[in-house]
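Got a structure for you, questions after.
Here the complex is missing one protein chain, while the rest keep their positions.
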Amino acid sequence: MFSKGNIVTYVIAFLFILALNFFLPRMMPGDPLMAIYGDEALIAMTPELKAELVERFALDQPLWQQLGAYFGALFQGELGHSYYYNAPVLPVILGRLPWTLLLVGSSLVLSTVLGITLGIESGWRRGSKTDRSMLAGLMGLNGFPDFFLGMLLLIAFGVTWGIFPLAGALTPYSGLSGLALLLDILRHLFLPVAALTLAHLAGGYLLTRNTMITVLKEPYMLTAKAKGLSQRVLKYRHAGRNSMLPVVTQTGIWMGRVVTGALFVELVFAYPGVGYLTYEALLARDYPIIQGVFLMVAVSVLVINFLIDLSYPKLDPRVSYAY
Amino acid sequence: MLEIKDLRVSYGQDVVLNGIDLELKSGETLAIVGESGTGKTTLGLSIMRLVEGTVRGTIRFNGKDLLTLSDNEMQQIRWSQIAMVFQNANNVLNPIYTVLNQIMEPMIEHGLKSKKEAQDRAAELLGYFGLPQNRFTAYPHQLSGGEQQKVLLAMAMANDPELLILDEPLSSLDAAARAEVGNLIRETDKHCAKLLATHDLDTVSKLADRMAVLYGGKIIEAGPSQDVLSRPRHPYTRALIRAYPNMTTVKDLQGIKGQMARPVSGCPFHPRCTQAIDICRTEVPKLVWNQGRHIACHRGGIITLLSTKNLTKCFGSLKAIESVSLHIEAGETLSLVGQTGSGKTTLAKTIMGLHQPTEGDVYLEGAKVDSRGRDFYKRVQMVFQNPGESLSHRLSVLEAVVEPLDIQEIGTDEERKEKARQVLGEVELPRTNDFLSKYPHQLSGGEMQRVAIARALVLDPALLIADEPTAFLDASIQAKILKLLLNLQEQRGLSMLYITHDIAAARKVSDRIAIMLNGKIIEEGSSNEIVAAPKQGYTRSLLRAASTLRSTKSTIDEGD
Partner (left out) sequence: MHIDLKKEIKESGPGKIGIIILLLMIAVALLAPVLARYDPYQQSTASLLSPSWNHWLGTNHVGQDVWSRLVFGARTSLLVGFGVGILSTLLGTIFGVSAALVGGLYEKVVMRIVDAFIVIPMVIIVILISAYIRPSILTLILLLSLLSWQGGARIMRAQALSLKERGHVAAARSFGAHHFYIAWRHIVPDLGPILLVDFIYSVRRAVFMEAGLAFLGITDPTVVSWGMMMRDALSFSYLNVWQWWLVPTGVALSLTIIGLTFVGHAAEPVIEPRLRGAEVA
């Protein structure tokens, strides 16, 4: 279904992202520096800083030279300068990255694994009460936006019952270490991960279930049953493994959704990741941060998609490469 | 070891198997023969209890009734005691695991071997079945059809089952692979009983000790394969063999009239049968043991339509025919081959009652024929050598054809005319009024003979005696007449006594051949046997003298 590993596609996507990043501020009316940094920034900047930035990004030069400067800076890992944090963009983002990785990583893994498992079980029992209720339930769950789920969980478990903390990734100034620190992090992580996982569970579930339904009709399932294999083996080794394949292809696309979902969830729980950073930057019109995040996220998603494409033939021996 | 009693399988309203009785002994190979859709696969699947529909009856395996076992117990039996080689289609093997892995799987899952042992044994099996070593870790889609079949075989044998069910194991293979795989199946594990489901008679003859023919959800004939194949006793089995192109049969291919459809009552084959009687339409025949064979037919199998016992006719001191005992079965063609003066025509005429026999008797459907009245002639008709003479030059086509009906006072004028039109259509002549009013001298030799045949058909006889029907015709017309006779046999289930001097032609139209010399039958047998392995010297000389297109300088000779 997905075009397998075609580099050209990814190159085009990458170029598009770069182009967007480059041209958007420069197409705004008025002073390019203002467009890039926003008026509030300009007010806060010193004239020396302004001059330095103009020079570094060749903002008074013709467009093509600006392009050169832009790429030059990019390859040096220079993503711009944030006026708000008064620091280069890249370190700021990197500082927040681990929390987002933790959040997104756990949610992606959990929702995929759980989704696939539920999908297999549901597809296996197709038509039964369990299946129908799971289907209806998950489709219902799917309708809840991640931020709404997050808010419901926050209010229920955080505010009303006080089981989980209301904000942040860890208790500040607690001086915890080792196991206690780990538990503290997990306590803070729990609700955001729960929200994000629940919101994206249905994707994997539905796809797996659908594939399972078609797989169960294949001749090799009868062969497997004839071999006297147990239900468990039939369900997982034969049907399940075959049903997983489309999900793996889709994981790349879903990752994009989970990442953007993280943005909303971090906002609801004030979780100090890249998402929250972006939100703050949006409020403060800190364009360099926004652009920096955009670039990083888009590129990461592309890279991961590409890697998944590469690994697909290992899972499905019927597929071969066509570069 | 395996005993099936009254197995009935249906999917909703659709009855696939309607009371199957079978027995299989350990080490034996039994073939279930049937055309597509007859339920052979369903039979195999129901033994393994993999059928989705309703299953009733008993399937006794080593004393236990498989249909009463719990799912768990059945699961244990599957692939450890009973295994199946599925028909090789796309995706019968799981595409994401290597073939070696898939063979190891049942060994490990049934707790019979450790992983290492399983791997060794699986490799051993694959090697035995002829898969090259570098293909062991291939995936199913990377293998050819023949290789996949070998994998399926190796996989089935993984746990040394006692019973192996094979569903069309050779039909997806080309000729060379067929021979190879066929051998493998035959040689594998002589202790393992095999149930083979196939429509291919070649497979049956090569692999099966016994065969059972399936039609309409019932077994209609069963017995040792070579016996059944060389001497089928159920009309369907015979027709099946006649329709199967093979190197043994010399008679031309014939089909079966009608189509496979389940009649509402009675014997499932009766709409297409050459010898159906009233009871066949109402009652289902049971499978009974009858002279070395299981047969399900109200008439006990193919009946003998006509037989003679020690028939002798003398003209004064000349013994034209002497002690002739032969029989003609319903729906078959017996050729009487002999030179001029051998007595062939005398025999025919004696049977017809145109000569009175000096000694001996003629029996029609088991009853002795003393006098030949209308009833006899309704059943036996004759076509003479010379149509120019046998058709009166005074009668038009119509008049000639309806003459038997006139004589027997059957039907009204209109009905007779309609019947005439019908038989003329059957012999592929025009039915127009124009043609009906033609006279013999206006017709060609071939047309005249067709009219004669039509006339012989008009009483709907069971036996047609054709005395050198093509003697006065050109070769190309001869071919058409012979083909016509074969078609008529196929359509009407006609029996034929075909009299000729030409053994080459005879073998093309006959199931059996009788050689006549000086008034005696010196040899008789199925046409393949007579042609391939004649016992009498005279027969051999006849064969040698028969028309051939090979030069006489060739050292390979027919019949020697």
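The chains carry the letters A and B, assigned in the order they are written, with residues numbered from 1 in each.
One rule holds for everything that comes next: a contact is a pair of C-beta atoms (placed from the backbone, for glycine too) under 8 Å apart; a residue touches a chain by one contact, two chains touch by 3 or more.
Every value quoted in this text rests on a predicted model; they were computed, and no experiment measured them.
Participant: With touch defined as in the header, list the contact partners of the absent chain among those displayed.
Facilitator: Contacts of the unshown chain, counting the full complex: A.
Participant: Which of these, A:93, A:108 or A:302, touches the one chain of the complex that we don't see?
Facilitator: Only one listed residue reaches the unshown chain, and that is A:302.
Participant: From the list A:47, A:127 or A:172, which touches the chain that is not on show?
Facilitator: Answering carefully, the residue with contact to the hidden chain is A:127.
Participant: If the missing chain were put back, which residues of chain A would it touch?
Facilitator: Where chain A meets the chain not shown: residues 3, 6, 8-10, 12-13, 16-17, 20-21, 24-25, 28, 35, 126-127, 131-132, 135-136, 139-140, 142-145, 147-148, 151-152, 154-155, 159, 206, 210, 213-214, 217, 252-253, 256-257, 259-260, 263-264, 267-268, 278-279, 282-283, 285, 287, 290-291, 294, 297-298, 301-302, 305.
Going forward, only the chains that are shown with their structure count from here on.
Participant: How many angstrom between the C-alpha centroids of chain B and chain A?
Facilitator: So the centroids are 70 Å from each other.
Participant: Which part of chain B faces chain A closely enough to touch in the complex?
Facilitator: The touching residues are 48, 50, 74-80, 83-84, 86, 89-96, 105-106, 109-110, 139, 141-142, 155.
Participant: Would you mind writing out the residues of chain A in touch with chain B in their complex?
Facilitator: Residue positions touching the partner: 218-220, 222-230, 233, 238, 241-242, 245, 315-318.
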